[in-house]
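My questions will all concern the structure given below.
Heads up, this is only part of the complex; the chains shown haven't been moved.
Letters A and B mark the chains in the order given here, with residues in each chain numbered from 1 onward.
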Amino acid sequence: MIAILKHDATPSQVEHLVSWLKNMNLDVHISQGAEVTVLGLVGDTSRVDMDLLKSLDMVDSVKRVSEPFKQANRKFHPLDTVVEVGGVKIGGGHFAMIAGPCSVESEDQIIEVAQAVKASGANILRGGAFKPRTSPYAFQGMKGEGIQLLMKAREATGLPIVTEIMNISTLDLFADVDIIQVGARNMQNFDLLKELGKTNKPILLKRGLANTIQELLMSAEYIMSEGNDRVILCERGIRTFETATRNTLDLSAVTVLHNLTHLPVVVDPSHATGKANLVAPMAYAAAACGADGIMIEVHNNPSCALCDGAQSLTPVQFDALNKKVQKIREAIL
Amino acid sequence: MIAILKHDATPSQVEHLVSWLKNMNLDVHISQGAEVTVLGLVGDTSRVDMDLLKSLDMVDSVKRVSEPFKQANRKFHPLDTVVEVGGVKIGGGHFAMIAGPCSVESEDQIIEVAQAVKASGANILRGGAFKPRTSPYAFQGMKGEGIQLLMKAREATGLPIVTEIMNISTLDLFADVDIIQVGARNMQNFDLLKELGKTNKPILLKRGLANTIQELLMSAEYIMSEGNDRVILCERGIRTFETATRNTLDLSAVTVLHNLTHLPVVVDPSHATGKANLVAPMAYAAAACGADGIMIEVHNNPSCALCDGAQSLTPVQFDALNKKVQKIREAIL
């Protein structure tokens, strides 16, 4: 860590600061320049409160040189992590095609969709049982019963299942779930992350709407620091001024993450864009830039004229999408 | 709620949509224009999934006419809510001057700060016991012990106390806390909000970094819909592209909220700006635009040359700030 001090910092202020830092068991290298004094801090700086340091009057700026995440850091773990679950591998060249309905609604529905997406090449089934909703008056999901139905769909198809947890008190219900998802709104629910770090399940961690790539990695670090290193990161759009799409999908995050971490990175174009006609182009783009998987909402309601054009694709559209995604993956080999 | 259909929606699509909406016990008024068809939905539209509706191909846009929040809505509750706690009133012309350290560190520290801020006009004591930290390696607060020390400071000064909860499983530790704070990162931790709605404690609900004013009100609604209507809203800065301040304090939110809701609105300039020299000007601005209270970080470390200039004010600075805030409040009467 490097702290740049303002040119008007007095010698006694600098001395105070240096002794305070040394009290934290840090070595401090002082480099006095013409306009500025630079302190180089060596040692375990992960406990240094950067915000406090930055807020000092004498400090111009503070810069971490070593990233504050360790276990998620590619520097200390150069090889890609491959997460394996239910016979499916994700990362290190293995691609996850995760598909399924937004919400689990009934046994027939989830089994039918599961069979359709499997036939079209999906290798993991998604479906919401606990639904985070902005309004307390909106449908909040089938909860435990929804998880039971997902397990029946797994039995029928062999596809491992991923579903979202909202509250650590419901963890028992996820005992037989293959991958536990943490939603964007809970990305910094640190107590939840720590508890999930004590399980042995793969965690699909979605980036928060207003969270930086580094904050996403720090949240992964919360899980990993408790012993669970099977974390899958998910880019799903960030909040910007643009209103033409629900969120702005940040595909450059895929490459930035691949440079910083060994963890697999998947992309969810359905939630990012909110419009069916954007899902396929963004899925192709995600595959082209090297994502380790994509997550697609698929419904099965052929009789429902309404549903065509919604954020969810039909099984037929998903089938076409998957074929092109595979061709693009070959093109970039 | 109004749904505007695209001009190329077919009659059979419109018919499907209308019958689907009627199945939700809504009356549907169809207004066929030259370029567009407008559906007016009457009834309990709070359960209608706007995102689904918007995502349909035939739908151009959807607009709520009645706000989706009810109990927080000033239309149905025109008079200002006054939250009363430990003899202090907030809202409806009553001003909360909340002050205290970022974190509780020791009995001496918290009692000393409490006495200092009380002497300078604070009427509520703040202090963090559970600290949400981006890094798992950073200090996470004194937890239950911190709450015990806050209660000692209350005993010593008579000031009611406010402190943050991060996890519903720790609720027992808050049994004697006066006001429970929900931090920005937990603003959409809906399960936590629902549980707090079952308590009889005032809740200080901070706006999330990337959350709209309406989402803040929907989170208040989660608490209120469970029976607890003592909610205090808090603006504490939003995330924007500007990096000169930690966040961008959105003071227009104070007036927008006052128009939409009867709940009191306080402002936290310390966390929003991250720099001591911005705290006082933003506190004055908050008072001038009609906030029902402000929250200020104050430390008591006279021997610590470091601390001057940090985000926290000294007791002496806080004293001066409070005097000007009171003068500004008189100026806008």
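As a working rule, a contact is a pair of C-beta atoms (placed from the backbone, for glycine too) under 8 Å apart; a residue touches a chain by one contact, two chains touch by 3 or more.
Worth saying up front: this structure is predicted, and the values here are computed from it rather than measured.
All protein chains share one sequence; of the complete assembly in this entry, 2 are displayed, while the total copy number is 4.
The rule we apply is simple: only the chains that are shown with their structure count from here on.
Matching CA atoms, the turn from subunit A to subunit B amounts to 180°, rounded to the nearest 5. Subunit B contributes residues 12-13, 16-17, 20, 46-47, 49, 51-52, 54-58, 68, 132-139, 166-169, 185-186, 188-192, 194, 208-210, 215, 218, 221-222, 225-226, 239, 246, 274-277, 304-306, 308-311 to its touches with subunit A in the complex.
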